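Missing here: one protein chain of the complex. Every other protein chain is in place.
Moving on, here comes chain A:
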Amino acid sequence: MAVKKRKERAVGGESGNSKKFKKYSNSKGPMKKNKNDKRKKGKGPRLPSALRTELDRLDPKIASDSDDGIDLDVGNDVYEYEEEVPQEESRKNRRFDPVENYEYELPEDFEDENVPSDEDDDDGDFGVGGNKGSLNDDVDASDGDEEEDDERHLRMLQGVTGMSTDAFGGKKKRNSVVISEAHPESEYNPTRDVLEGDSHITLQDLLDPIQGKAGYSKLRKRVQHMDRKSTSVQAPLPKVDREKLERMAVYEHSKKDITKWEHLVKRNREAPTVFFGGDVDLGFSTVGAIASEFEPRTEFEKKIASLVYDDKVMEAHKADGSKLLELNKISEEDYMKHQDHVAKMRGLLFRHEMKQKRIKKIKSKTYHRLKNKDKLKVESAEMLMDPEAAKEQARKQEFKRAEERMTLKHKNKSKWARRILERGLNAQDEGTRAAMAEQLHQHALLTRKINTVKDSSSSSDSSSDDDDEVSNEDRASELLEKAKEKTLKVLEDDEEVPNSGVLSLPFMVRGMKKRKEEAIEEAKLALQEYEQLEGTNDAENSKPATASGRRVFGRANNEVPDSNKKTKTDNKMKMDNYYGNSDSEDDLKAKENVNIEGGKRNDVEKDVGPNYDRKEAADVSIFKNFEDNGDPGSKTTYEVAIFASDSRRKMKSENGIDKNAKKLQQVKEAIVHDKDMEEGEEDSDSESKQMVDGILSSAPKESYELPSQSELIRHAFAGDYVEEEFEKDKQEILNEENPEPDKPVLLPGWGQWTRVQQKKGLPWWMLKEHEDSKRKREESLKKRKDAQLKHVIISEKVDKKAEKLQTKSLPYPFTSKELFEQSMRMPIGSESNPETAIRSLNRPEVVKKPGVIIKPIKFVEMHHHEKSEDNKRSGQKQKKNKSKGASGKNKKQSN
């Protein structure tokens, strides 16, 4: 290497001559200079150094000529390259300043500087000076250079290994002895290493020379140590992979970081209500806080403030108030004055009181009347003058009216008025009558307002009230009179036949006439009735009303009123009980009443008779059978039988009772049972079953051969075709829900041209269609739920109104039908919930205030206990949210 460098330097020296060069001959570090030389000069392409050295060797002359020569020689076939004449040679500009260089002389005291090699720049030198450097000089210089290189190398080694310079000293010495090779290093002159085939320099090679030197063992140990733990340093990853790894790490980290929000988010989501902008700062919260900010503005306030915040007073307050007493001291004069004033006021008051007493004692009516008149005058004058007084007056009036409405004081309700009315108004003198009239007038006046507001309702109310009152007779007569009047009016009324329109048509006129005649007839009848009624104005008035409900019963009805009369109260009670029941029950009741009275069997028969006319013969026969038996309990059996035949619905219970009768147990008991049954059907049901058990146990005792159970029932219900009826009902419903297909019909005339066609009958497709629809119907009937159940009808008709209230499928958030139904089980309105519950029931999901800015979520650390609670039950946190929720610290910041 050194040889090569030297050679190059020689070349450079030849080409680049300068004045400075002399200087450099002594200087150190030409190696660098040469490098620079090469680098900077390389305007054209450079040959590889090996090639160049070879060239040098082959033809030093060319090489020594110039670099350009080389370039030209080689470049022609390798490169298409045009090298311009170097600038320094073309002298196109004066950049290079030739003159000074020529005339430059060194000063006497000039000394060579150790200029750093970096500065060496003989590029710019002009090829003016001759080649002054000889080969020897070069060698010397290179030697010097090498020395310095070695030194540096040593320093480096020392730095690396941390050993003294001595360890490497031998090498240096040896190096100094080494003679460079005769020929430059090239492929034609390979080094020994290359020839031996081992081009690598191992560590051992380096270590060998210093064997035996100081520090060698240490070094060797280190090397061995390194050998043992040989770990090769990996090459750094490509940038792409590195970044990817980094990103992964970053993502993991941020993922973990963002998870901290989870509890807050979860809480927010699960909360039934989220509050936003909840705690807006409204300023002062307490009265004290507001008062502390108070500042007196008006004069009065200032005056008060000056008194309150008087220094003396403040001080007095400070010292436990004892000084306040001193401040309270009043002078004697003031006290006396005050006392006098009080005495005077008292005297005045007393005198006034006495006067009032005296006036009150005056009994003269005229005086009071005059006084009242005066008062009224004054008041009316005041009213005109003062709106306040007018208002007061109106209020008083209103109050009076209300009082009247409440007490009905003026409505002939007082003892006095009642007494007078009892005696009859006509018997009274003029004054009393006038007073009564006055009272009534007063009443009318006071209650007028309410009448005008809702006359219809109030009138009806009053009429109903009157019914309750004891003195309803005159009321009734009044009513009658009114009715009479009206009917008369109708009678007298002249028919006005309209001249035009539909009503003027002849047939309409005729019809109307007819109708009118009817109406008149009716009116006449009514009039007669009214007159009758007026003749007998007593409690029996109510009779037709009560009787009207029972008119249906025909002959039985005749007896009912009698019995009613006898046991009026009893009957009334019963009527209450049975209100709305069927006719038969009423019948029965009537009979029962008779029974209770202790009537004979004949009686019963008579009662029952008329009813039986309508019944089937079978019933009667069975009835007679029982009669033949002549049992003491037959009375009840009759009743029961009647009952049974009357109402089919209660078949079962009646069955039981029939048997009961046959069993001939205690009659009284049976009667009791009957009564029970009448009162409550369910009760009787169960009881009768017990009775059936009783029958089974005691039946053999009888000598009389009883017909079998089924036979009895068959006899009893010979007329009842329950099963058939049920079948029919079911069939009807089936037909309704799955209608039977219509029979195929040809339109008359169609397809009937010839007899042939007629003979053929209906076309095949019509028949087929019919068959199909029939089959379909049957199938659908088979599919019905009640197809196999004989005694049941399950309607499969879809109720459209109910469908509106049902969903087709389970809506999304709900997981089961029960939950969904639960969600709307209880009403949430204010009608069915107390005020406190409504608020939470109706609270919307998001509660926010308009105009309040909502800030994004703020992180709130979750407390430990909260966390555990959270895990246990995540359902109930509504209120917590308000205080700690996401919206947390929103403050009103708008503006």
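Everything that follows uses one rule, which is that contacts are C-beta pairs under 8 Å (C-beta built on N, C-alpha and C of every residue); 3 or more make two chains touch, one makes a residue touch a chain; residues count from 1.
Note that contacts and distances are computed from a predicted model.
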Taking the list "AP complex subunit sigma", "DDB1- and CUL4-associated factor 13", "60S ribosomal protein L27" or "Aldehyde dehydrogenase", the UniProt entry for the undisplayed chain gives the protein name "DDB1- and CUL4-associated factor 13"
From the list A:Gly159, A:Gly431, A:Pro748 or A:Gly851, pick the residue that touches the absent chain. A:Gly851
Check each of A:Gly288, A:Pro387, A:Pro506 or A:Pro834 against the chain that is not shown and name the one that touches it. A:Pro834
Which listed residue (A:Arg152, A:Lys218, A:Lys244 or A:Lys760) would be found touching the missing chain in the intact complex? A:Lys244
Contact footprint on chain A, counting only the chain that is left out: 244, 246-251, 253-255, 257-259, 261-262, 265, 268, 274, 276-277, 470, 803-808, 811, 820, 823-824, 826-834, 838, 841-846, 848-857, 859, 886, 893-895
